[in-house]
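Showing just some of the chains, left in place.
Labels run A, B and C following the written order; every chain starts at residue 1.
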Amino acid sequence: MQLTKAQRAEILIQALPYIQKYNNKIIVVKYGGNAMLNDELKEAVMGDLVLLSLVGVKVVLVHGGGPEITEMLDKVGKKSQFIDGLRVTDKESVEIVQMVLAGKVNKNLVNLLQNKGGKAIGLCGIDGKMIKAKKADERLGFVGEITDVNVEPVLDLLEKGYSPVVSTVGFDEENNTYNINADTVAARLAGELKAESLISMTDIVGLLRDKDDVSTLIPKVYVSDAPKLIRDGVISGGMIPKVNCCIEAIRRGVKKVFIIDGRIPHAILIETLTDEGVGTMFVSGNHI
Amino acid sequence: MQLTKAQRAEILIQALPYIQKYNNKIIVVKYGGNAMLNDELKEAVMGDLVLLSLVGVKVVLVHGGGPEITEMLDKVGKKSQFIDGLRVTDKESVEIVQMVLAGKVNKNLVNLLQNKGGKAIGLCGIDGKMIKAKKADERLGFVGEITDVNVEPVLDLLEKGYSPVVSTVGFDEENNTYNINADTVAARLAGELKAESLISMTDIVGLLRDKDDVSTLIPKVYVSDAPKLIRDGVISGGMIPKVNCCIEAIRRGVKKVFIIDGRIPHAILIETLTDEGVGTMFVSGNHI
Amino acid sequence: MQLTKAQRAEILIQALPYIQKYNNKIIVVKYGGNAMLNDELKEAVMGDLVLLSLVGVKVVLVHGGGPEITEMLDKVGKKSQFIDGLRVTDKESVEIVQMVLAGKVNKNLVNLLQNKGGKAIGLCGIDGKMIKAKKADERLGFVGEITDVNVEPVLDLLEKGYSPVVSTVGFDEENNTYNINADTVAARLAGELKAESLISMTDIVGLLRDKDDVSTLIPKVYVSDAPKLIRDGVISGGMIPKVNCCIEAIRRGVKKVFIIDGRIPHAILIETLTDEGVGTMFVSGNHI
């Protein structure tokens, strides 16, 4: 890219109003699934988060780790069952889930983030009694439903200058641990933290009016329009629970929720620090 | 135990001078190996640590997890090689080690501690760039040697009222992670934290002059006497590196180092809050 | 007492939930009368208070000193008159009272407390304009009725880590001083401080249904039941104003009020740190 010095500076200066807008505000980023598999992209995402931290944004990273869990379950010869698209998680499985999420994925993200210049601490929902859970459904075993959230550890770490990286393992008072859906945790945390925005990084381009035509991307959805979009089939399948989490976050006080395409390099920066968007934004209120 | 009310109170009051001594001081507890396998004992240990926290002691828990690592390596069909008693740790193995230590053992200890009434956060050496490491020996793979220690995250958490629980995984700036010996990490952290004492919980009764006779327990060792005890064979085998860690901690400014018998219920409380001892204490200076 | 190490530790660990309950809470202890005459008991009480401080309880000690006042009045040849059980206190007498309470009893308690390991400062109601008073009854002279309470000095000292020891002398703006009933002061301070509990140390075993049979001790009284207990004669004589103070403290927001037998060694510890009681507890609400 052959740019003059002035052009490069111009781009920095164009970020100014966006930086002002997010200064000292909390952004919760949900990162997971296939968007997390590409190592180069993962490094780029970590760089973006460090940049946001440095320009005064308080970044909280919530991650999943489905593919890595599946891989590990395979390694130990454990077959996963699924009921209604949710993994059945017996005692042995939840132990694997916890190890992969809180021990491997979480700490590796912390390492990457720090090697990009950040300062991070990896937490799971057990630490500081952050995410209390119970069985969501007896048939699913240790798949957790959140019963209580304590954001104090997140706020304590932000105050001390760390970016909290959160893996979605819950606890109960009988020393059990639970696997909890990452979208749900991210939405709930964002709500409790009164985050400025929740950014969900996925491997789709956003909501498409015609799922086979990326040019039909819907850039902005009012939460009140969501039911109709579901009825029309624009939101369907696995997107339904994800969109419900977005709506829940808005309902709990998050200003804006974004579903962005994590496969685009620096999608987070584009979304937060430029006037362009890279996915679908959910806001409260009505389409007029 | 049929005690009158007054007798019970008498025991509490006898703990007073010990509580005063440790008030607001840091104690690093190293917990691991076979001492950690018995669930009932493990709960008792956590209860002891919570009690110490409540009476004003700043408790830092450093744990290992050898048996659980072995079990997991077995599960995935990975055979461990050992060179000079140290596990050879290839890339795949260190990933398993990290998962087991930072994801399973660490978080389960946090959960237990909190369900006993504590407030804890689980860290590994990656978090907050706490333990930087390099390969100790090319032949051993990702067995780490500490190159730098940053105790700031530990102090930040203590200040915020959390008991830090530390698993002994190190990092480097190429995003590698390392398995590091828990005795070494505990001794080094205790030294950097200028801890009042380092308590190493083991599954032996302490140093025995005659290894077959528990009545020959040596209650107190001056570090200057250690070389002779090694020459005499009193300290031998796996005890040699462990004792070297104790000596290193003393050298770095820790007041007292204890090797205590973790199989005795409430051994930590007995050692810290009563005038009785349950193992061998190392202090600086000379035997006179 | 021949206890194994483990038994001793077990008793410490049993105190854990009680320590958690009182951690960082304020307990006001009222101490006086005959319960304060035995030197050995007095030292034990001070030891108990130091222990409570060390386990994180914020202890405020309010004391009387009737017997020592009488002794001093005798020494200077001053005969006390009593009207309705209250000492008539002329100018010369109130000066003696103030000297004995604020100069002798108060400072000696501070000395004892500190020599047991505590950190204390002795106040009277004059210091920091803590207890403003007026004549309760013209006939009684300088017997004071509280007109205003300022707990700021108590909170300032607690914040700085001192246990405030309070003698019950009041002031007015004409430079007069007043002798005020210690039960009244303790109840009022406990109320203003929103104390977790008020413990009144007496030389009786507690409320007895049959005053001649200690086996008829009433362990728990709902304040709504007090009128009936007075009508039944269970509460009578000097116990009536004392019980009224207890009720007043509950009414002002103190959670629990205890009348305990100060003659039992370590009665305070037994009451606060074990699951046994040593007297009568008053709580709000109704007996069902």
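As a convention for this text, a residue touches a chain if its C-beta (ideal position, glycine included) is under 8 Å from a C-beta of that chain, and two chains touch if they have at least 3 such contacts.
These numbers come from a predicted model, not from an experiment.
Displayed in place are 3 chains, all sharing one sequence; the entire complex defined by the structure file totals 6 copies.
Operating definition for what follows: only the chains that are shown with their structure count from here on.
Comparing the CA-atom centres of all chains against that of chain C, the greatest distance is found for A. Of all chains displayed, B has the C-alpha centre closest to the centre of the whole protein C-alpha set.
Between chain A and chain C the centroid-to-centroid distance comes to 56 Å (mean Cα coordinates, whole Å). For chain A, the set of residues touching two or more other chains is empty.
Residue ranges on chain A touching chain B, taken from their complex, read 72, 75-76, 95, 98-104, 106-108, 110-112, 114-115, 119-124, 126-129, 153, 156, 160, 162, 169, 171, 173-175, 177. Contact residues on chain B toward chain C in their complex (touch as defined above): 1, 3, 5-17, 19-20, 23, 44, 47-48, 50-51, 54-56, 116-117, 264-267, 269-270, 273-274, 276, 278.
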